[in-house]
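Left out: one protein chain. Kept in place: all the others.
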Amino acid sequence: MDPSYYIVLSAALFTIGAVGVLIRRNAIVVFMCIELMLNAANLALITFSRMNGSLDGQIMAFFVMVVAAAEVVIGLAIIMSIFRTRRSASVDDANLLKY
Amino acid sequence: MTFKLPAIDYLALAPMLVLFGAACAGVLVDALVPREWRYHVQVPLSLVALLASGGFVVALANRKEHVVTAGSAVVIDGPGLFLQGSIVVLGIVALFLVAERRLEPGGAFVAQAAVVAGSEADRKQMRKPGVTEVYPMMLFALAGMMLFCSANDLLTMFVALEVFSLPLYLLCALARRRRLLSQEAAVKYFLLGAFASAFFLYGVAMIYGYAGKVDFRGINEAVLGSSNSKTLLLIGLAMLAIGLLFKVAAVPFHVWTPDVYQGAPTPITAFMAACTKVAAFGGLLRVLYVAFERSSWDFRPTLGVIAAATMIVGAVLAVTQTDIKRLLAYSSVANAGYLLTGTLSMNRDGLKYTMFYLVAYGFTVLAAFAIVMLVRDSDGEATHLARWAGLGRRSPVFASLFTFLMLAFAGIPLTSGFTAKFGVFAAAVGGNMTWLVIIGVLSSMILAFPYLRVVVLMWLSVPGDDTPTVSVPGAFTAAALFVGVAMTLVLGVAPNQALELVNDAGAFLR
Amino acid sequence: MDNIQYSAAVEYAAASGTLSSIWLLFAIPLASAAVLFLLGRRADKWGHLLGVASVVATFVLGLVYFFQLKGLSGNRSAEVDLFSFMPVGSLKVDFGLLLDPLSAVFVLLITGVGSLIHIYAVGYMAHDPGRRRFFAFFNLFIAAMLLLVLGNNYVMLYFGWEGVGLASYLLISFFFDKPSAATAGKKAFLMNRVGDAGFAIAMFLMFAQLGSVNYDDVFNGVNQLTQGTVLVMGLLLLLGACGKSGQFPLQAWLPDAMEGPTPVSALIHAATMVTAGVYLIARSNAVFSANATLQTVVVSIGALTLLIGCVIGCAKDDIKRVLAYSTVSQIGYMFLGVGLGGAAYALAIIHLLAHGFFKAGMFLGAGSVMHGMQDQVDIRRFGGLWKYMKITWITFGLGYVAIIGLPPLSGFFTKDPIILAAFNRPGWTGWLFGGAALLGAGLTAFYMTRLFVLTFHGPKRWTDGQHPHESPAVMTVPLVLLAVGSVASGFLMSTSVVDWLTPVLGKHAEEHGRLGHWTVTGMTMAVVALGLAAGVLLFRKGTALEEQPAGPVVTAARNNLYADTFNELVFELPGRYLTRALVFLDNRGIDGVVNGLAAMVGGGSGRLRRAQTGYVRSYALSMLGGALLVVAALMAVTLG
Partner (left out) sequence: MSLSPYVPIVGLFALAAAFALFSVAAAPLTGPRRYNRAKLDAYECGIEPTPQAAGGGKFPVKFYLTAMLFIVFDIEIIFLYPWAVSFNALGLFGFVEMVLFIGTVFVAYAYVWRRGGLDWD
């Protein structure tokens, strides 16, 4: 099977993630969409690793997963703190800062 | 199966290792030391770590031996060391602002971030000392920034990007007053930052697909040399650039800047404006000058348009701002444009003067935010510009200092702003980017107006009843203010030494 | 006609002996300013004395250097490189100074007239609580102005240029309680910035094309440039000069600048700073002489401005504003001179020097009148003052005779040759510019006569309770000295200074144009006499106290020929709308697109939606849009 299909799949995932960031209102879901984008990148890395015949891409995917986990923790902490104050996880409600 | 273990030059890594170590120690301090002692342990610990790190940078600079180490993940070269040194020095000044506790009982940071803002418990914790986790987080961020400037492959760069971004997201949320704004700033910064870093990562993947490698030397060799589709390279480069341009706050990736600068605690805003700028441009310079130098024909027109838009939009939007922190944020956007102009000259002068500009701007902006911290009333900082009316009569000394800083931002001669702007513009003309320089000069003329407006407001209006007083700064803020103003003056009147320093830094090691 | 005889290369001699310490010239006033600033109120008692002493000392020092320079043979110049300002790489800018015949006469003008005005200001500002601050700014100005004329490269000139701009801004806004003063300061700052932008870009262009901003490198390198480059560079420099010197189309700030204290008007906005534009063009004569179109532009601006100044001057009733428009118009003559090029460069410079004397004298005289009349500035409220302030009357009168150009006072020797040179410009333009200059001379005679007669002669039209009196000696002595200068300087300078300036401005053969010297002098005298007579006849009986309804020309003139309206329409409005549009775009536009679609169809639900539309998502949308554009642009540039 042509590995480049995986690239197309990863692009599709990335795009779905990017669109999700734009159209979803819940901060947690927005954040999940960003994670989807990161994982799309992982998929691309691993595919290219196979196409190029080097292991670097797979190692990078490891690092990306760890970084993504750390990001999850930080993100949830921030979203949680604002949720507890505002009682709403909608990103649309956070618009005191503008103009 | 045999492995060739990577050779690690620990001395070359020492400036960063010291900071990472101290940050871990700081976490332990927060875990083990009783609450009332933490501040008194954390501040000296951070300071000593930064000084030690700075010492190692100087030692490495004197060693004059440029190395690629840790399995080609990190490169220690002249510009890298200069940027690391700048980050350390600016970091120390920012640390002074963060450590200030005289202006407000307990400092600028909240005592317990988990307490619901506006609740009874929140009112109770109003006078309790602020969290001390800010110090290890600052150290992590600083170490990440230093790593970002001397990363030699895109993976290290990505990890470093996250290492310095994640603490910043949290630091933004920790303001003692106006906590809703602070938390909102953190959410926005986090979501958009993560969004941008996803682009960055996807760019890394594309470049990896194109070049088969992610280290800068390998990419440089692959550009023009690889048989792979150039589409991959261009998509990769564009997405990589987006991640970096987000951090430097270039239009249209600047949207977070005003909100975050306004909402974050002022010491953190200062820290971001000075140090993040250095790190982000350090990374951008290295990526463009080392990895993609050979495709500069591809990206210069596009990034040039971005630089032009950044200068114009930043300057024009600054004109109508009514909040001093937002004004400085838009000014920071415009300055990112001037820095991009220098960066895009793609010659040695461009590299040198961009680095010089970063340092000059860093000191000035730190001092400016130090004064913003001082102008306060019973509700905390009075950031609305209307409140600054007539400040010149209430406290002429600080109004004079702020006027001087505004003149420096406006690029009046004999301040560092002039030297720096002149340098980057001259370099850009030398690099055949004259059209960008014309836009830059026009934009700085526009930008002079909002600065002037602040000056006029301070000196030429009668103070109203609600004109806040300027608090007497504690030793920390006074030191930061003094260093910032002094460097702004020195780099304007006798920039010789600093320019020799950037000159000696030489070019990037490939 | 361009019989320029440049020595092949401009080369400055390194300074030696006493001349190597020329940096003292600007260091002394700068140090004095610093002391006055830093000591604060502690220096209130003696601050003004220090301020005066520093400038007088600088003047003496300037004289010493002048004679040193005069004693040099051959290449009369002294160049000192104090330190490398930006020493690195291909960009090399030195903190270098240059004393040559041109800068030497400017040093003497600045410090000489500056000393007198400083002394005068001691009396004028005697009752002002901010006197120390005033002298600090004043010394700062002198230092910056000296730096401007002493630099040996364009960056140094730019330093001084921005420095005098800053000092001028601070001094115009000195009475900051008056909103008009604050507004005037802002206006001056903004219009100057427009000019400065041109100057700055010109510098970058020099650097890009010639690799240097040093005078000698630039002047020697001009010949290698294409005509187009020289034209652009010159126009940009001209824009800077117009901003600083209040020339068309940037003239509107100068009359408003009269909101500052009168000594400021005399020193900065009459004698020295506003002539910096003339200095810039004269200094860059190699650039301007290298392109004929460029010279035509300069001449046109000069001619147009001198007429604008005269016409508006006729309609103003504020004594300082009339003088201000007269300054605008006289600088127009100087621009005319430097634009004509050749021998007229030196004529412009001597007119500048003479103007420094008589205009400063008249401003100080106006200050003396205001001092005696409790700050009244309306000339319709004066009259018959000659009896009460005799010294002021005589000195002002001498300045008045000098400016309208009656022999043997200075204006006759300096202005008439410019008119002559304008007539002798080849082609039909000679008639045009000569005619304009001639008309200007007549108008000048008319409005100056009006000013003089209404102020000092005719019936008294003061309000009750005013007791005009002569000013103290500290103010009248400078008046007398400046009057002596305006009487004598013209004759003394007409040949000697022209010769003195030859090394800088080039040697030019005696020209014989279409009109002889005496013909033009005769014509000028006739026109001046006409204007003078008209002025005396119309105003000898005084004037109505209230503004009279007037025809369109006078109304236009009273409204500064609608210059402000023009500026507002052309510069301010687009800027304001651009700002508004961008703010709108940033905050609303992105949401607006989103909301707009919804509002169109969803009608009433639009408002509800807008309340829920969050900014994070629109930010993300703008980032994604940006990302798409970047990717598309990169692809287009490379593959397209």
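Letters A, B and C mark the chains as written, and numbering starts fresh at 1 in each.
Note that in this section contacts are C-beta pairs under 8 Å (C-beta built on N, C-alpha and C of every residue); 3 or more make two chains touch, one makes a residue touch a chain.
For clarity, every value in this text was computed on a predicted model and none was experimentally measured.
Novice: Go through chain B and note every residue touching the omitted chain.
Specialist: Interface residues of chain B facing the absent chain: 1-3, 5, 24, 27-28, 30-32, 227-232, 235.
Novice: Going by the touch rule given at the top, which residues of chain A touch the chain that is not shown?
Specialist: Touch with the absent chain occurs at residues 4, 7-8, 11-12, 14-15, 18-19, 22-23, 62, 65-66, 69-70, 72-73, 76-77, 80, 84, 86-88, 93.
The rule is simple: only the chains that are shown with their structure count from here on.
Novice: Using mean C-alpha positions as chain centres, tell me how far chain A is from chain C in Å, no decimals.
Specialist: Roughly 61 Å separates the two chain centres.
Novice: If a residue has to touch 2 or more other chains to count, which residues of chain C qualify?
Specialist: In chain C, the residues touching two or more other chains are 583, 615-616, 620.
Novice: Mind pulling the residue numbers of chain A that touch at least two other chains?
Specialist: 18, 21, 30, 91, 94-95, 97-98
Novice: Quick check on the complex: what are the chain C residues that touch chain B?
Specialist: 83-91, 155, 158-159, 162-163, 166, 173, 176-177, 182, 185-186, 189-190, 193-194, 196-197, 200-201, 204-205, 207-208, 575, 578-580, 582-583, 586, 615-616, 619-620, 622-623, 625-627, 629-631, 633-635, 637-639
Novice: Tell me, which parts of chain C touch chain A in their complex?
Specialist: Spelled out, the residues of chain C in touch with chain A are 583, 587, 612-617, 620-621, 624.
Novice: Which residues of chain B touch chain A in the complex?
Specialist: Residue positions touching the partner: 113-114, 116-118, 155, 158-159, 162, 166, 169-170, 173, 179-181, 183-188, 190-191, 194-195, 198-199, 201-202, 204-206, 208-209, 212-214, 258-259, 262-263.
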